[in-house]
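This is the structure I have questions about; it appears just below.
Note that this complex is displayed minus one protein chain, with the remaining chains in position.
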């Protein structure tokens, strides 16, 4: 029999009457419950990310690792990588989520050569495929890490050095192949180093054009190999660079349209990135959806008073309600989902914290789904907007009634 | 009989089973309901501010007034001032709040001379006293407007011109006298122009010393005339000036201690100012309370993505819960209260919006009170913090369990 | 003879050896001096804006007007409007700038009806035309104020009420006609109320589509009447609304491309808006220029620590150098220019401050021009970027040398 990594924690049950300290049960998320014609599971399509949850160490710019996992011996070996993956699938299963996501470099160690790295990926994805089949957990999306290795410090697709761009191309080629192999429903690009630190050493138009060419090649290769997942670009305004080219939803939409890529890509919106760009929590989700380009959501949150990406678990029911309202209005995110690109705080060192954090976020979104469904069911808020648009029959100042709308929303949250 | 200004709107009833569009009833605020030994009314001590609600025009830096009130003919006459005051007391009464607040210049027109201005104040405060007696509405606090008139453009207490400082002194003298006359329970100082736009034309130590001397004189005069209200300083980091000396709670506490004024003043905390200073919503309330200096709260909110004071009605139940938890822990705000230093959006032009906005905020705080009382009643969160402090028996990294705490909080909100 | 409004101040001379307190002379701006093949005047194309400089009162959200101008009796009459205009042209002439800009409502009082308003505009623009001819001062651009009147509180082009949209259309029609009459070289759209305060009462796609249609009609009418000026959209992220649709350069570029308007419009970039959107000072100028869409610049600045539009005079030589480098690289802004959308601080109440502020900003940009010209002349910084791109011959981490570039820049500023 397989080793058990999370001893003492079983499959998380639905227990709606649980008390406040019982944070290892679902009080609101009831996977098979039907809401507006779909199960909660179908609407929410929760996914666990491998990087934060199984590769996160708790290190930050001012501190060393704090998170010690019993299955991880800290080595860069294939054995360690496989143990981590098995622990991951035990976690996904006990939590009861149906999807996971990863970067290529999270799951398999980088080798001395690209060939060795790819061989490692082949071997690990064999195991991943086996575990997916065994558990029924599917791959929401894969992505390539084109930002952590020093070779990418000046960018990958926008790097001034053609050799590095070529290396990035080879990496994405392999990334798309393993995405296909694992049946990924999407493939994400996050351009962490595509941007600039100082305009003094940068030619922005050259770099943007190179990026567009890179994306075009990726889209071509996807078709060539018959990968059918959706390609997604994830906007972020800054960090690690001073300016990241994929600043926010509208910036990426402008980029896609300028370079005629809008039929090949959709957006993966992360609210913590949205708020760093100076917008309200739900803004980029609303905008991307309005333009028909909302593909998936990295459902996390930041602290509004902090200027960097904290990737916290989303615990605010009002925000979750507004997000789910938009998602229901576009009839779901499929083939996208709600991926928890979140990490436990580096002070949350217990194994149980891994569960508690995901459960808290899932319950928050379950409440958001129920609230949003009720809002749309009763229709009074939607009617209010329609009436506001249609009834204004004379050029005077008609009340916008923001507080009335806020009070109506508070009825539901 | 008196004229009725808000026709068609009666006393706001408590109707807990009202639907989402019924925003002219209380669904949560039940004034006489007892929570942890006091009525809701006693815990919450709601107050309506006269300036935003009866002098606000909807003008902003980019637009002309939008709010037209039938009782206000736009003139600077005493008749108009009296009609506004009568409308105000009808509003307070119908809303069911027991307190109001004002600036000296809101309620009575400024005259040609200080003598005339003071005479106007005398006449208006006679009416105010009469209306207070008739309605039972009391004065939570008065304050002097030492920022709007051009004479104060370079500061009042910190003005480089001694004549202006003297003028400000005369104004505060009168302000304290009318506060006493009306039985104000507190008196507030907000130093809107006490700060700098550029360090190039400023000597900060001279200005801070002048401010301290000014506050000392005010405290002395308060005692001299036997006014027993609490003196409060309201921090704000910036706007209208680039830097306001009373930046945040800790800055004011430092200032009071440096100049040995900490026994004469407490703080009036406005969360919209707190968030502009880069803190979390509840931060300054927690800090001021920890130092025994939380006197009163201007319960409003801003938008976390905006960099100026929007003075919105507080509609977030989670924030209200954290604020009320601190207030219960210090056994109430009395003689302070929760003053709505909020304004309807300039697009919320209907008279009903004045009620809807206050009701929404009061219901939000009533929910916050109930949640906070339950949290303290059940005690699991408080116990968690205590246990966290006491049980850490060895110098290792003990889990901070932030997500567990967040999930517990979500149980209550 | 005409009345003189600025007695005691003559035409501002060029006096390169003036001392620090002599702030009523140019120390750097020498209009006819040739730099890289054009005169300073031709490169810089300075313009004074009428609204801040002749309609600004010093009022802010916390204070009454402070700026008293001897020629302005505060009345809404045509006589007053004409005196202001004459004072304006005296100012432009003495300052030695060749361009001015205005909003329709700045120069002529709004009447009871649109017809009366338009008649006022006709009469005032007759005088403006006469003064333009007499002085040689030209109109850099005109624009319509579609944000100050209460009718526009919920938007103009994006207003939910079709009547208001129609009214805005009539206003723009007239605006384009007077722009043509006065030989405006451009026409600007700033959508101060086109955005939202809360997503709860807004349908963003409907509003954006309405805006696009409005812009299309304006472009059509421009052609119909034979107006040859460039149409410009001015991005701003927020303020007065919580979210303004024209957030930043890339957002507007995306909007123009989505709605196929990119051949009809260029951008008017205001750095104070750029920094409010979270970018570096020069960012939107660089981006707009890279996409071939930089039409004109509202050369002002904000305080980086403030979250609202302070419209200060630009006094930072390093920023001016980076802006002028981009402008030289695209061979100038013509038919656009550097418009001072700036206001004296409300504490800068002397008439001389009007001159000192403009002179300081013009000298700053003259230094920026000289610095940028020298940078491009000597070519070492440009070569550095090229070399950085070309020489990176192997996929290793090649030094980005930011500090070397910064030190090189410091050589020039």
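Note that the chains take the letters A, B and C in the order they are written out, and that residue 1 is the start of every chain.
Rule of thumb we're sticking to: contacts are C-beta pairs under 8 Å (C-beta built on N, C-alpha and C of every residue); 3 or more make two chains touch, one makes a residue touch a chain.
Please read these numbers as outputs of a predicted model, since none were measured by experiment.
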| item | value |
| --- | --- |
| Absent-chain contact - pick from B:197, B:222 or B:266 | B:197 |
| Contact with the hidden chain (one of A:55, A:149 or A:318) | A:149 |
| Sole contact to the chain not displayed, among C:80, C:209 or C:349 | C:349 |
| Residue of B:167, B:189, B:214 or B:265 touching the missing chain in the full complex | B:167 |
| Where the missing chain touches chain A, by residue | 58, 60-66, 147-150, 152-154, 192-193, 197, 238-240, 242, 276, 303, 305-309, 345-347, 349 |
| Missing-chain contacts mapped onto chain B | 150-151, 153-154, 159-164, 166-167, 197-206, 208, 237-238, 242-243, 247-248, 250-251, 253-255, 257-258, 276-280, 282-283, 286-287, 290-291, 322, 381, 384-385, 388-389, 392-398, 400-402, 405-406, 408-409 |
| Positions on chain C where the hidden chain makes contact | 19-21, 23, 27, 66, 275, 278-280, 303-305, 313, 315-318, 344-345, 347-350, 353, 356-357, 359-360, 363-364, 378, 380-381, 397-404, 406-413 |
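Throughout what follows, only the chains that are shown with their structure count from here on.
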| item | value |
| --- | --- |
| C-alpha-based rotation, chain B on chain C, 0 to 180 degrees, nearest 5 | 180 |
| Same vs different contact residues, chain A with chain B, by half of numbers used | same |
| Whole-Å gap separating chain A and chain B, where each centre is the average of the chain's CA atoms | 41 |
| Contacts with two or more other chains, residues of chain C listed in rising order | 150, 153-154, 197, 238, 242, 276 |
